[in-house]
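Please find one structure pasted underneath; my questions will follow.
Every protein chain of the complex appears in place save one, which is left out.
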Amino acid sequence: MTPSPLVPTGGATVRAVNDEFHGDLLEVSMGPHHPSTHGVFRMVVTLDGERITKLKPVLGYLHRNHEKIGESTSYLGSMPYTDRLDYLNAMTNNWAYALAVERLGGLSVPERAEYLRVILAELSRLQNHVCLAGFLLQDTGASGTPLMYAFREREKILDLFEALSGSRMMCNFQRFGGCRTDASPAWLAQVAALVGGFGRFLDEFEELITGNEILMARTQGVGVLKGPAAVAAGITGPMLRAAGVGYDIRKVDGYGLYPRFTFRVPIGAHGDTYDRYMIRILEMRESIGILEQALRDIPAGPIMDPKAKLRGFRPKPGESYGRIEGPKGEIGFYLISDGSANPYRYRVRPPSFVNLTVLEDLCLGHTIADSVVILGSIDIVLGEVDR
Amino acid sequence: MLGSGLLQGLGVTAKNLVGSFHDPKRLTTVEYPEQKTKLPEAYRNFPFLVSESAEDPMGTLRCVACQICEKECPPQCIFIEKSKDKKPDATGKMQIYPAVFLIDSSVCMNCQICVEVCPFDAIKMDHEYEIATTERFNALLLDREALAKPNSYFHEIRPEEAAEVDGRLAAERKAAEEKAKAAALAKASAAAKPAAPPSAVPPKAEPPKPSASA
Amino acid sequence: MNALFLILIALVTLGAAATAMALRNLIHSVLLLIGSWIGVSVFYLFAGAEFVAFAQVLVYVGAVSMVVLFAVLLTRRSRLDISVTPDSLSRAISAVLAAGAVLGVLLYGIVFTPLPGAAPKGPSATVKQLGVELMGDHAAALLIIGLILTVATLGAVVIASNDPKAEDRQ
Amino acid sequence: MTAPINPADSLLERAPQALRDLVTSHFPQPWRWFANGLLADVAILAVFGLLFAALTLAERKILGRVQNRPGPNRTGPFGLLQPIADGIKMLSKEDIVPRDADHLLHFLAPVTLLASAIMAFAVIPYGRNLVPVDLDAGVLYFFCVGATTELAVFMAGWSSHNKYSLLAAMRALAQLISYELPLLLSWVPVVMISGTLSTTGIVAAQSGWRWGWMPTWHVFTPWGLAGFIIFMVSALAESNRSPFDLPEAESELIAGHLTEYSGCKYVFFFMAEYFGMTALSGMAVTLFLGGWHAPLPALEFIPSYAWFGIKLISLLMGFIWIRATFPRLRMDQLTRFAWKFLVPLALINLATAAFWSLSFGWSGPMLAARCGVALVLVIVPFVLLGRRLTAGLAPRSYAYAT
Partner (left out) sequence: METPDQICSRILSRLPGAEVSVLQNPGPAAQHSLLVGRQSVLEVAEFLRDDPELRLDYCSNVTGVDWPEKIIVDVSKVSTPDPAGGAPKVTEVKTERVQPGYLEVVYHLYSVSLRHGPVILRTRTAGRDALAAVPSLTPVWRSAEFQEREIFDLFGVVFENHPDLRRILMWDGFKDHPMRRDYVEPEDYEWEPTPHGDLVEKAKKARAQAGGTPG
């Protein structure tokens, strides 16, 4: 065994990978077809009994070279493809891409469109987090009940997406310099009704499961990730905040109109799976607050930058990196333009992919049952991991 | 005390069990083949070609085979071949029309970009979602006969947008007619006054604006 | 009829035990051993000792077999492949000697015990009587057995515990 | 006014025996015992087979309703024919055995499991005089038959030659060793108080009324309540039901020992799980819930087997309810829960029952003292052990970043 040359930086854990052959170690390949790998993801797990002594993530089963497609498609043509990255959060993917292109082309966004973006992003965050809570609890073995409750609420949000953008998941809604369609007052009233009832749903959901001793036993102290290690490993999103680092791009970058809204950033003290679950619940409560403010303040006005062109968009040569706080973490797009209709380089910075870096560290020493729960708490979507 | 959280959870599930029988807010399921949810107007699934009349769909397609959608389609699932002859379009102008219009529904990702870029309101997104077939080769490649649907259908699925489009087209037709009339008048006056320069080039139709949704 | 049945059960029990010894696959051996235990309990049933029969199944099939299976599954592969060495020949001889001695004692006991011709219908022991006997007159024996089993368990734990330092010393 | 009819003599109550005698009277006397036995077998298989079918449907329906969806409703009216459709589907499926599997054990495992699950039904008294086999050591028989179930799970897991199945087999072994003990210890007090191992004797010991209205079921005593809860928790584990369904833990081990089973063999496992669940519930009814006795004197006109059925089904619904609510435990937590919580509690419960039986004659204020002491003996260890078990686990409060 050669010691891993991985130097611990800022408290990052050193990997104790023991490559010696032991007769009683069992190598199990979890995935790509496994009920709880959230898609075609594979973990090659070496078990000592039920304890994990080694875990190697194997990716790429869903790889379709999204970035290459992006380089051979026009700027507008890549927009529907971004829906398919993290297919739970098409709205935020669209926004991140639109943001990068707007920076590249020097476009501005009208106020109403910014409000709409905030509303849609927060709705997207709600449905992503509620999904995650459902999946995570499903992974702990709850026979579908929390998942079904979560999906019931998610359906309502997807219905809203469908009414506005025409599609439930593949929204393809944002455009460079604004949004595609305007929201009717009736639609905004529907959102308000949903937001009004969401808090009650969260209360019921928490009553169902948060205080459950089995859940606490399964998640507390499992998969502990501490702040410095998380920062070094590039962890973003709720996972980073669960590790105790209050880094939220909505606050830090202040993109969109987020500085106008008051909301808090919950942080966890333990960095374990329970914290990662609870941070999402708390973030949903903050999102409800943002949505209420946005629905109250949304102004009338145009939704597209008059400078923006739908067809034949050719930004000047240059490059830009735009990132937003997606529900899963920092989703960024890096674009290089050479002045033609297609980007010279189109790069996605996928939060799920980078967050997977620490999977092995979190799982080592835990049991195979924990690995499933830890993977669930990282919140990956394979459309984004593999691209 | 150990078990309090468990009992709380049991309480919630019991409430839901009872609630699902009398509270429609809880039991939100739609029993699909019998019941169907009302689709929102914005719903999009697969494009269709708008034709003016239901009787002669091929003769009255709004599409003028400009091939913009073919170029803009991100997965490149559209193929258009221009016709050799011309026929009058929605505004009464002589236009070429698509001799072949193919959309590969196995590749189409329902992104609506073809609709957004179409300057002629000729392609729109459908509400049809029961599009499964048992044959995965030819049945998934739809030709213009399969794609054409009359304007009345468009009105049926998207009343607001269709009314807006019709209004705009009517205005354009009117403008075109007036221009034609003016041109005829001018011709007549030109005939009366042979010294006037011949207006060989017919007044160019106002290029229609891109779809209002942009 | 009954005798035929008894002989059949005896054959099954002994056959299972013998095959269990001969098989290379340890799991099969354990399962056959369980079969032979069930055979023994059938004998108890025939003797009218329901309690003992059920207790036999409960304890041996339900618990002891599990422990044995656990032991087998947790045993390192290397210990499964014990090859026949010259040393094991002498071991085999001593094993045969030991088994012969046990057999001799048993045979002596069986042959020289005066069997009553017509078995007098003895007082059928109820569960309560069994309990009173065990907790009364034979309490000391019960305690000693318990102690011995505990010591054996502790010994097993010590042997099974995976102490890397001990391995290094070897 | 007519004299109240002795409930034992009512027509409905005697109907099963009358029916049996009607059928077996056609057999010659020497074969009558055999005919009786056969009839009991047929009755058990028919009733519990139907109950199994109904239970699968009920489980899916209830799970559906709990999860706010209608559950199966396509096959027949209200989906009532769903079990039949499922049965046809499962039985017509191809039986796939992995090439490297241990074919004999792979075949024997489901058979063993189902056989032992069915055998357990033999000693449960379903009603007044309705017990297939009245053994002196009936309770012991029940648990000795039940002991083979996890062996069968092990056989299935080991013989499948699949890593997931093997892990499931290991889990099944550990789970059995851990939960057999509290299960056994939980009913020992009942035997102690009743003074018999016979199931009919235990039911008989719970007959009669205190103060003329309160049934003297064991569950209404402090030790009985504790014993009942320990029994039911262990029964959940013994029948591999959520939250103790670790051997087949879907999200971790795919289907555990069932991963390599299909078709008829899979149905056997499925049946055995439900049969085991039913049998353990039946035993719980017998040991703690007064067997077939009515809960109130005024309700004795309802035949005894109906009471048994009602109690049985409500316990089964409890199994389903729990499954609908709880996440799954982890293996080490499962064994810790058994050894550090259930076993000590069961042992203390044994002492409580001993105290209860010693203080049998106490009355008046001493009766209150007896109940009080017993309650303290039950509750205090529960609280203390529970606190130790959940040490370090608590709902948390969260800070917000500035």
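To keep things simple, chains are lettered A, B, C and D as they appear, and every chain counts its residues starting from 1.
Here, contacts are C-beta pairs under 8 Å (C-beta built on N, C-alpha and C of every residue); 3 or more make two chains touch, one makes a residue touch a chain.
Predicted model only: the values in this text are computed from it and were never measured.
Touch with the chain that is not drawn comes from one residue among A:76, A:121 or A:245, which is A:245. Which of A:31, A:105 or A:327 touches the hidden chain is settled by the complete complex: it is A:105. Within the whole complex, the absent chain has one touching residue among B:14, B:39, B:96 or B:140, and that is B:140.
Where subunit A meets the omitted chain, the residues involved are 4-7, 9-10, 12, 59-60, 63, 65, 67-68, 103-106, 231-236, 245, 247, 252, 315-321, 323, 330, 332, 334, 336-337, 344-345, 347, 349, 353-354, 356-357, 386-387.
As a working rule, only the chains that are shown with their structure count from here on.
Subunit D has its Cα centroid 31 Å from the Cα centroid of subunit C. Taking the mean of the C-alpha atoms as each chain's centre, subunit A and subunit D sit 44 Å apart. Multi-chain contact residues, meaning those touching two or more other chains, occur in subunit A at positions 145, 149, 152, 208-216.
Across the complex, subunit B meets subunit A through its residues 2-6, 8-9, 11-13, 16, 26, 28, 40, 42-44, 68, 72-74, 109-113, 116-117, 125, 210, 213-214.
On the side of subunit A, the complex with subunit B involves touching residues 73-74, 76-81, 83-84, 145, 149, 152, 155, 159, 162-167, 170, 172, 175, 180-181, 204, 207-216, 304, 310-311. Here subunit D touches subunit B in the complex through residues 62, 65-70, 73, 321-322, 324-326, 382-383, 386-387, 389-390, going by the rule given at the top.
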